[in-house]
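The complex is shown incomplete by one protein chain, all other protein chains being positioned as in the whole.
Naming follows writing order (A and B), and every chain is counted from residue 1.
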Amino acid sequence: MQKISKELNKNKTLIENIFKDNPNFIAKELTIFGKSACIYFMEGLIDATYLADYVLKPCLKYKDENFDALNKEINKSNKKATKNNLSNLKTQINKSSKSSNIIDYILKNILIIGKLEVNDDLDALVKEVTKGKGIMFVDTCSKYIILDLEKVQQRAITEPPTSAVAKGPRAGFVENIKTNISCIRKILATNNLKIETTNVGKYSNTMIAVMYIEGIADKKIVNAIMEKIKKINIDGIIDSYYVASFLEEHKYSIFREVGQSEKPDIVSAKMLEGRVTILVDGSPIALTLPFMLFEDLQSSNDYYSENSHSSFVRILRFLSILITIALPGVYIAIQLHHYKAFPLKFLVTIINTTQDLPLTPFLEMLLVLILFEILYEASLRMPKYMGIAMSIVGALILGDTAVKAGLVSPPSVMIVAVSGITLYTVPDQSEQISILRFVFTVVGGILGIYGMVLFGLYLLIYLNDFDSYGVSYLSPYAPYYEEDTKDGIFQRDLLMMRKRPKSLHNKNKTRIRR
Amino acid sequence: MKGNLKKVFRFKTFYILLAIALFMLPTTLYMPSQAQSRAIVTAIGIDKTEDNLYEVTLAVITPKSGGQVGGGSMVETGTGQTVAIAMHLLSINFGKKLGLQHCDSIIMSDDVLKDDITNVLDYFIRTNNLTSDANLINCPKSAKELITQGASSQASSVANINDIIQYNNDFLYSTNVTIYEFYNRYFSEAGAIYMPIIELEGEKNILDSYDTKTQDNEGGSDSQSSSSSSLSSNSSSSNSSSSDSESSNSGASNSKDSSGSTSSGGDATNSSKLTSNGKCAVIKKGVKIREISENERIALNILSKNSDKGIIGTSNFTEGALNNATIIMQLVNKDLSVKGYFENGKPKIKFDVDMIVKPDEIIMDKMDLDAITGLTSFMTPKLKQALIDNINKCINELIENMKTYQTDILFVYDNLNRFHHKELENFLNTLEDKSDYLNYVDFETNINIRGKI
Partner (left out) sequence: MKKMLTSRQTAMLLFMSIISLKFLVFPALISKYSQKDSYIVVFLFLLFEIMVMFFILMFIKKYPNLTFKEVLSNTFGEVFSKIIYIVLFIYFLFKTLLLIKETHNYFLEAIFDELSWWFFILPLTIFITYVMTKNIKILARTIEILFWFLVVSVGISFVAPLYNIDLLNIFPVFENGVYPIFNAMFYSVFSFGDYLLLILFMGKIKFEKSTVKKIMSYMIFCLIFITIFYIVFVALFNNSGINHILAISDISVRSGYPYSQEKLDWLAILIWTIALLFQIGFYALVTKNCFDEIIKIKNKMIPALIISSVLFVFSMILYLNLELTLKIATSIPFIISALVIQIAIPLILLICFIVLKCKKFEDKNNANNEMILENKNIERTNQKNKKNTTKKGGARV
């Protein structure tokens, strides 16, 4: 840890050498208390008006006559000082400045910025400058002042696209971590809300904040998370997903172990249950741990509306997942292996529609599935003004022309379309479900219903073995916690959820008191 | 090398699954749909030729192209020494494996029912192809004609056979006989069961519906030349596009002849159709004994637990506003209890029937105003008695025929055996011929009729 020097010129040389290839690295020299000072900052990252109004003006205008006189005396006394004189002078300086040194004095009496820090580490200095902070050196001082002049450029707080609600708060996180923290603070106005921050990323120096409620969250989990985050040794963190990758305990699994949310109300509610939130600067997606699969079946809307309706909707979501995963596979399995399962009238329809098709049922289904995936990807990437044209092309080509041309059968298109619609009832799991849909289709085609059941059982056993920070992935149903099932598929009234989830290793179980 | 092996071993599950998938995938990629590679059979008809060969007729679904709704039917016949041989030959002729899973009816003609039909049904209980829920149906004349007509007719199709059977089963007198039900009764002590009859019939006068005269089959003549070789297959097929109940098909029928035989397909002007008229045949130990009469049908309707629909009537009734009237009463509700017991070592069966009826129709020469008003209750003691007498007459006829033909279709043995097994055993031991027990059973009926205005 390299420290800075007391001499300003030496510091200047040092710093200018570090940032020599940065044309937007600016140095502003000034005098304060008769001493030379220098402010360093990155042009474009700081708020210039803020610098001028709250730093430069006060510094330049400041005239503490007493301090000037004392300073002169100090200078004089340095030349021919007597012990008594020095001690007197020091006492006077102490009285008038009310601080032990100049830096302290400047912090308390001159600068008007709210957040000011002091440091003497050179590496930290470099990080702060690159982050958009200003650095102030004063000659003869062994420390520098960190000026929070960061220009906060962010988009407005809007409703996140993947977490839209009919009723309830619509605020979403933005890319600035401080704003995000403030959003959570507004909801959880308690001093028990603890935030532990760290910077990660060799070149990005990204700030990561780990938030939890003391007295509710399990400290072991917090420590485990902090430990993992501190061990991250990477060039740069661009998004919270980078951090999530480090926090996951099972690599090579398609199932995610870290919860994600873009809404402060969801994240706050999760923290109140005992979870830990991780915010990453530059990413609007907050991470929550531990994570259970059932969380994706829950939506914030469920808690802001009638619980009977919420239960109904959760059942629908669950059924939608099953339909998405299983429907194409079941259709193929029945066509290839279990024609007995079709009722007669449906069988007649299948026979009529699959007559004289050039592709076998399996190939046909795979083709339609792949085409739909391509359509989805294209719709994500294409410019908005082309959206209408593409939707017409997609609908006409896939839905109508392909069927009329006898390339694919209407039941296949319909099944994949239904499966595609149900896929997005649970958007957080859409990636996993999309892959599983393919796998089940292949398995169903190869082994029929037997293969699908076998693979389904394998998946269930695999998920049951999938603990995330000591919490079972399929809680609260496996293992079964009766109390937790009050917020399960059948959601009970909020007043009945008096205890925090038992599946999370939280403290202070009661959340609603009589 | 070790490092690479370790890497491979880490993903062992994935590689194993991938290997299996790749091993099995090629066959799956080129596997055709089972619906396309099988001849989906919806009905099976079994006849016997003059040479004592089994003639099996199958109604098979044919696809309609161009996105049309509904399916057509193709009828194909094969002959063989046994049913299995005939089915095997039919499969060869279709060029596809037979899919019997959707076959709901096995229609057997009288010729087949002359001998024990377990020989015929043996193929169907051993194949894992056929659903055990297939109904057994008797057709008096030719099962082949029935199926051909059903496949080509506009008014009713092969699929409607099940509707007819099901209605009878649900509402009349449980005539639904599946293969396993047949075997159930075959191996029981009683050994008798009644099987529904479906036949081809021309258009009838509505007023004749109360008549019980059976009409001859008006289907066209069909002469089938049969080969002398027992293992050969002689097939004639008629392709016809039959209409579904939903679609409105023009119903042009094409009949292709082969081997110089004529087979009549459904004609737009010929309205012969499938009818049941509630008839059923009594089968004992796999052989058709007789057909039940109209009166017996009424009796069975009354004495059957499941049935809650039916009609009872009386004629030449005079009382009050009714003058020489024929009265038809509809059964609204029925409560039946059957009790089997022994009295002084003698078996008795008691039927207690409590019925609620309402007037369905009153026919007389000169209608009276009082007779058509809904305010008058017709259930006078005299009318009640007349109805009860009529019902008793029917029941007596049924019981007499049961005793004559030794066909226990009222489950007498089972009723006695349930709670009086020892006594029944002792009773049967006293008889010279144990199968003759019906003649020694006393039947008692206690019928109560209540009117619903």
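Rule of thumb we're sticking to: a contact is a pair of C-beta atoms (placed from the backbone, for glycine too) under 8 Å apart; a residue touches a chain by one contact, two chains touch by 3 or more.
Just so it is clear, the model here is predicted, and its values are computed rather than measured.
Of the listed positions B:D133, B:D335, B:D360 or B:E444, the one in contact with the omitted chain in the full complex is B:D133. Of the listed residues B:R418, B:K434 or B:R450, the one in contact with the hidden chain in the full complex is B:R418. Where subunit A meets the missing chain, the touching residues are 337-343, 447-451, 453-454, 456-458, 460-461, 464-465, 472, 474, 477-480, 507-510, 513-514.
The chain not shown here touches subunit B at positions 13, 16-17, 20, 24, 34, 97, 104, 125, 128-129, 131-133, 162, 166, 170, 178, 180, 183-184, 187-188, 305, 414, 417-419, 421.
The definition used in the following text is that only the chains that are shown with their structure count from here on.
Separating the CA-averaged centres of subunit A and subunit B is a span of 68 Å. Those residues of subunit A that touch subunit B in the complex are listed here as 252, 335-340, 342, 344, 347-356, 360-363, 410, 442, 445-447. Across the complex, subunit A is touched by residues 11, 21, 24-25, 28-36, 38, 40, 42, 61, 63-65, 67-71, 99, 101-102, 131, 159 of subunit B.
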